[in-house]
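Note that this complex is displayed minus one protein chain, with the remaining chains in position.
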Amino acid sequence: MISLDAMQQLLAPLFPGAMGVRVTELAPERVVAEMLVRPDLCTAGGILHGGAYMAFADTLGAVGTVLNLPQGKRTTTTDSSTKFIAAARAGTVVSGESVALHRGRTTMVWQTSIRNAEGRLCAVVTQTQLVLDGAG
Amino acid sequence: MISLDAMQQLLAPLFPGAMGVRVTELAPERVVAEMLVRPDLCTAGGILHGGAYMAFADTLGAVGTVLNLPQGKRTTTTDSSTKFIAAARAGTVVSGESVALHRGRTTMVWQTSIRNAEGRLCAVVTQTQLVLDGAG
Amino acid sequence: MISLDAMQQLLAPLFPGAMGVRVTELAPERVVAEMLVRPDLCTAGGILHGGAYMAFADTLGAVGTVLNLPQGKRTTTTDSSTKFIAAARAGTVVSGESVALHRGRTTMVWQTSIRNAEGRLCAVVTQTQLVLDGAG
Partner (left out) sequence: MISLDAMQQLLAPLFPGAMGVRVTELAPERVVAEMLVRPDLCTAGGILHGGAYMAFADTLGAVGTVLNLPQGKRTTTTDSSTKFIAAARAGTVVSGESVALHRGRTTMVWQTSIRNAEGRLCAVVTQTQLVLDGAG
């Protein structure tokens, strides 16, 4: 399996890299990461922008799917749904844990729970990944 | 109502500003914007990251809600769901149109359609905004 | 294409038949139906149960997909998301219009708007249908 370092290098030039996503655990059924709530990731009021939660989670669910792809397959997200529950303040760190609810041949379903520095659940994102033929 | 310039200034220091969202039309039932697909907004393969679509749309739905808030009210997104349909390549511009499906006293529902440079529908995002007491 | 009568006969012994769904228009990009809000489809307070909206819509999106399936293909719903907006009273009739947002080879996306007898939007349901090999 790909190492944490190699994954981080893949993400670096992409949107997750620009947002500062740091993957800290990689396993076929679970991906963990954290992200500093920088001011430029916030919305009015100095709290993490809803879109930043969703982009953070989308990254983790896609990474988790890639870890499970058979040779010669690639993946795309077909849908994502998010419930927003609590806020995360600028200057703090949020953590995200994405777990596989389903790992099938045609689709995978990953759910990411994002918590703020106090450990409070801020957002839950559930996404479906389609498994397609062809290199990614 | 707030002018396009004033809205753009509000967004500039926030996540939408960092992503390069440019609001081009503001009306109580419709908000339009565009965004350059910069490489640092992309995922592998040089296409717009799923999270960037969602962050773009979340911004438009929230802006639309703010345009409709009575004095002394603020809003928060409670949920957002996205269907991903087609890709947008780095270096092109995507456009987003958010329309109000519902503007009530307690909740508003906005739906954003994002199209690529060829006019093809790439993503549809539907979100619920809760209307709360207190200044934003 | 299958006729309205033939479609109604297919649905009769199934859940849509049990709920009283009546399909009134069938076209490749649009399906329309209505349903009487019977007391046994309601929740407390004599209004249509949230699940009944979702089942009504799921039926229309699946029917629409079936109309577009190439020979030898079948479909399954992979996800569905609903925003609830207004209520429909027992004894009235709700109408649903499902339109295709995307009709691809791998997935189709259908969105159903359900309105009450006064024409007010009650619920919007967006669903993804996966297109699979094999007879249905």
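A, B and C label the chains in the order they appear, each numbered from 1.
What we mean here is this: contacts are C-beta pairs under 8 Å (C-beta built on N, C-alpha and C of every residue); 3 or more make two chains touch, one makes a residue touch a chain.
Because the structure is a prediction, the values reported are computed rather than measured.
Of the listed residues A:A6, A:A27 or A:L121, the one in contact with the hidden chain in the full complex is A:L121.
Residues of subunit C in touch with the missing chain: 10, 13-18, 39-45, 49-52, 54-59, 62, 76-84, 136. As for the chain not pictured, it touches subunit A at residues 81, 83, 85-86, 101-102, 104, 107, 109, 111, 121, 124, 126, 128. Within the complete assembly, residues 78-79, 81, 106-107, 128, 130, 132 of subunit B touch the chain that is not shown.
We take it that only the chains that are shown with their structure count from here on.
Residue numbering shows that subunit B and subunit C use the same positions for more than half of their mutual interface.
Put simply, subunit A has to spin 180° for its C-alpha atoms to lie on subunit C, with the angle rounded to a multiple of 5. Measuring from the average of all protein CA coordinates, the nearest chain centre is that of B.
One simple way to say how far apart two chains are is to compare their mean CA positions; for subunit A and subunit B this gives 20 Å. Chain geometry summary: the mean Cα position of subunit A and that of subunit C are 32 Å apart. Inter-chain spacing, taken between the CA centroids of subunit B and subunit C, is 28 Å. The set of subunit A residues that touch two or more partner chains comprises 78-79, 81.
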